[in-house]
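Take this structure, written in structure tokens, and hold onto it; I'll ask about it next.
For this depiction, one protein chain was excluded, whereas all remaining protein chains were kept in their positions.
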Amino acid sequence: MPRTKPKPRPPPPASRDGTARQWAPGRLPEEFPLHALVDEEGRLAQGAAVPVPDAELVALYRWMVLERQLDERMITLQRQGRIGFYVGSIGEEATVFGSAAAMAPQDWIFPSYREHGAAFLRGLPLEAFMCGLLGNAGDPGRGRQMPCHESWAPGRFVSISSPVATQLPQAVGVAWAARIRGDDVVPLVYFGDGSTSAHDFHTGLNFAAVQRLGVVFACRNNGWAISVPRERQTASETIAQKAIAYGMRGERVDGNDLLAVLDATRRARARAAAGEGPTLLEFVTYRLEGHSTSDDPRAYRPAEVVEPWKKKDPILRLRRLLQRRGLLDEAAAAALLEEVRVEIQAALRQAEAKPAKPPVESLFEDVYAVPMRQQVEQLAELREAMAADPRVANPRHVDGA
Amino acid sequence: MPRTKPKPRPPPPASRDGTARQWAPGRLPEEFPLHALVDEEGRLAQGAAVPVPDAELVALYRWMVLERQLDERMITLQRQGRIGFYVGSIGEEATVFGSAAAMAPQDWIFPSYREHGAAFLRGLPLEAFMCGLLGNAGDPGRGRQMPCHESWAPGRFVSISSPVATQLPQAVGVAWAARIRGDDVVPLVYFGDGSTSAHDFHTGLNFAAVQRLGVVFACRNNGWAISVPRERQTASETIAQKAIAYGMRGERVDGNDLLAVLDATRRARARAAAGEGPTLLEFVTYRLEGHSTSDDPRAYRPAEVVEPWKKKDPILRLRRLLQRRGLLDEAAAAALLEEVRVEIQAALRQAEAKPAKPPVESLFEDVYAVPMRQQVEQLAELREAMAADPRVANPRHVDGA
Amino acid sequence: MPVMNIIQAVNDALRLEMRRDPSVVVLGEDVGAFGGVFRATAGLQQEFGAARVIDTPLAEGGIVGTAIGMALYGLRAVPEIQFADFIFPAFDQIVNEVAKYRHRSGGQYPCPITIRTPYGGGIKGGHYHSQSPEALFIHTPGLKVVCPATPRDAKGLLAAAIRDPDPVLFLEPKRVYRAAKGEVPEGELVLPLGQAAVTRVGTQVTLIAWGAMWHEADRAAAEAAAEGIDVEVLDLRSLQPLDLDAIVASVRKTGRAVVVHEAPRTCGFGGELSALIQEHCFLSLEAPVVRVTGFDTPFPYTLENEYLPRAPRILKALRETVNF
Partner (left out) sequence: MPVMNIIQAVNDALRLEMRRDPSVVVLGEDVGAFGGVFRATAGLQQEFGAARVIDTPLAEGGIVGTAIGMALYGLRAVPEIQFADFIFPAFDQIVNEVAKYRHRSGGQYPCPITIRTPYGGGIKGGHYHSQSPEALFIHTPGLKVVCPATPRDAKGLLAAAIRDPDPVLFLEPKRVYRAAKGEVPEGELVLPLGQAAVTRVGTQVTLIAWGAMWHEADRAAAEAAAEGIDVEVLDLRSLQPLDLDAIVASVRKTGRAVVVHEAPRTCGFGGELSALIQEHCFLSLEAPVVRVTGFDTPFPYTLENEYLPRAPRILKALRETVNF
């Protein structure tokens, strides 16, 4: 059942003094400082507490290391032609793991396309993910989408689509449905800074705020949308202040600080669950690598601008914190690294052992719950064509020679 | 040539004190008071000056009276079945005439659908407008669109389309083109409070702000989008504060105060022309009547809520100001009223004397600059059908009996 | 049996489905307290509350986008788009999202929503309150497209659409919203999607139509009968899935076909039907399949009678086809 309707807040009073007041950029008071808990040296801010038990903190560190290793390995694989495409989160790991770890297990996650780390947290096996990269018979998505467009319903990790920001109103719909059903479920939805320009950003935030729906809007502000820097995406000083347009809460968070991300997301989740409505979180981070394997950032971004951000590496920072707190020494760190490498290698081997293609009928399934006449007839047509000429299924015979 | 690129403003500094700061609705300082120059009794605010010469002020009063009379007459005409549809601006006249009068003659106007008053200011003859209402052979729009979807290129008054807010990015494009051409041209674009929810509101404001283009965004916040009140359209306390999301200026203006509207629009226009970028103006007003002649507001809005707004009538307020300043006495007001009635009646008589339908070939013209094969063949097909059976062009012979 | 018009039948179906299944939710612009600009949702908010009959902000992409989330979660969302002409701001959510959700997720995320929208001309709506965009959605695999012509079909097909496991675009012929009256069974009525109705049996020519134009087709067939032309009339009712068997059976019998639709001719659904008929009935065809359609222009205001493919133009086509 819906919570009580929010009372419309009264607008500010009229001034009849004949002078015009208008909001001008730059006059925004410092309402959006960057929330951080750990500095680059791994020192916890005075008075701050670590928001998770030690074991979980180490586990999150391990995930971040695994993700980094995975990204690097897959990028290499793509260069070798073993997978077709890859999009990773190098430098942005804390935004993904910190936020996903802050949610409750029943919560839904709407990814953009860099957040497969959140799917791992929700139980997506590494091997299944890699089958998706290969688009082979082991892919839970049945080889239908590009690499890094995974779905994982058992973990309430929603299917990825390429058109950016479409997932925002969809996440709002889940919050709405959960409220109608009376369930304690809060959606977390990811998107990039570039995606704030898309129209679904606007409709998503507006619908959520009007209905006071509990949604965590998580913007990974990594400074770039392919070749377009954030300043050419929006003239607002921060992404967080866009919350004001919707009468919603907004917060700017150091996205390379796992603890700050976790903390801010947890508070946003708590408010959502308490019926206090949505929050726009801006995770300030940086895309250290190219947009994807299809991209070469040297064409539009001098290497120097990246340098300062390398020092802010979220994994390094967390490692320093762990070291300071005696939770991880050099040896353990090295062992952990080796362990995740082995894990990745094993998953890859298993994934590559699967048949390279899903069966041909899989193309015609899931268009509708039950294939209609066209799908049935066209499958037969395709089968017949394949039987008549093996080149139908084989690019080399046609395109190459 | 484009003005110098705006320097990206620095974001607020980081706080590493371990405490989270976040913007929360309600904490907005009183940045958006209602700008007003004349009170309901017609008294000018202390220290304020009337921003136009007396003669222009009286002329604007006349326009507002004419518009009100026109609306009332056309609504009656629609009830009598003499026109098919009408949408007026009763109670909102000051938002239209105040803003349009503040622009330079070379500026472009992008209407939503209640602003034919601005077209009159730009020279659209009343008779041509009425031909549009009748959709007859005298309509400059050639009877192709519903009533109140006029175009008037000689006055740089752009063609109206029904889908709301589409005109916002288009107006931005005009500002962009003018900058490229080096012209001193500022577009003024109108839209309603409901239209701020549409996706083109977002893209329009964002593109303008990023490029620092001189556009005057004029929101007629009349409290309603058909049956949906403003509070269910957005949770923000004001429309003006949405400017913050785009790093743009915003101002809240008493939309029933012609002078305040004129003053605010003029300042926004001046800034636009000076290369200082776009402004979002919120004109706070009220839709005293139904959404259009298709609507009956009694189904969703108790009559009482309208009462207080009737007292704020913008025409009454301006009349009181004129009286106070000795620019209009009772007799002159009565004469003026009679004059506009006669003018309307004369235009109507002339319009109704025009042939009821544009020629049949007009349907196939202007789809392309030169009709293509389909249009030519289909016109022939239609002509042949009409020759064979007169019922083709006549509804009664088919639908009625 | 009570006599209803199409608005009442739609309202009845929505009410019954909402009573039957608490997961059915209606959302859109002005659908709540006001009951919709055409009154199709009148009384629903009063009966089911504002949580299940929701006035949304003015953004079709948001309406469909949030309906998707509801559907993923397990609700049966029934968004209303106020006029089919305003569906385009939601086009990306419909064509790239709704239609592909099940497929792209490997079957993990079905997305069964039913988008209701009044379509078509004949109400003096001009460019933006008259369009018939069915072809755009029929061309999109993953969507079903339904378009009833009568109150009974409106009720039974809407119930079926809401219960269907796939997303459905439900096009309501607003030109005959009130004019088309007929007997409608009380209580539950669910008609299968994908079955055409042979509304008039004939031998000389098959006349295919749907929605508002079916009424014109019916009229034209009656006039043709008076001239001694024996027309078989098919009301398709569902455009995707299509009852190809019914079409093929009829055209194999008559050897001639005329297809009617309001949308512009080029790349309209009539082209697809013409192609299908030719593919399946090539050896039976005694005349080319003829299309009587809206013209390749935007929909006009004053000349809308000239634009619409009404009975006189259909009759002319029938005559020419049988005399080919």
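For reference, chains read A, B and C in written order, and residue numbers begin at 1 within each chain.
One rule holds for everything that comes next: contacts are C-beta pairs under 8 Å (C-beta built on N, C-alpha and C of every residue); 3 or more make two chains touch, one makes a residue touch a chain.
The structure displayed is predicted, hence computed values, not measured ones.
Across the whole complex, the hidden chain's contacts among the shown chains comprise A, B, C.
Summary of contacts with the chain left out: across B:44, B:59, B:177 or B:360, the touching residue is B:177. Interface note: of B:98, B:117, B:147 or B:204, the residue touching the hidden chain in the full complex is B:204. Annotation: of C:58, C:135, C:208 or C:246, C:135 touches the absent chain (contact as defined above).
Shown as candidates are B:144, B:249 or B:267; the residue that touches the absent chain is B:144. In the full complex, chain A makes contact with the omitted chain through residues 84-85, 135-136, 143-146, 149, 161-164, 194-195, 197-200, 225-228, 232-234, 294-295, 299-300, 356-358, 360, 362-364, 367, 372, 374-375, 378, 382, 385-386, 388-389, 391-395, 397-398. For chain C, the residues in touch with the chain missing from this view are 85, 88-89, 91-92, 95-96, 99-100, 103-104, 127-128, 135-136, 138-142, 240, 263-264, 266-272, 274-276, 278-279, 282, 285, 287-291, 295-298. Interface with the hidden chain, as seen from chain B, comprises residues 1-2, 5, 108, 139-142, 144-145, 149, 151-153, 158-159, 161, 163, 166, 168-181, 187, 199-200, 202-204, 206-207, 210, 365-370, 372-373.
One rule holds for everything that comes next: only the chains that are shown with their structure count from here on.
We define each chain's centre as the mean of its Cα atoms; on that basis chain B and chain C are separated by 35 Å. For the pair chain A and chain B, the distance between mean C-alpha positions equals 41 Å. For chain A, the set of residues that touch two or more other chains comprises 199-200, 202-203, 206, 210. Counting only residues that touch two or more partner chains, chain C has 57, 59, 61-62, 89.
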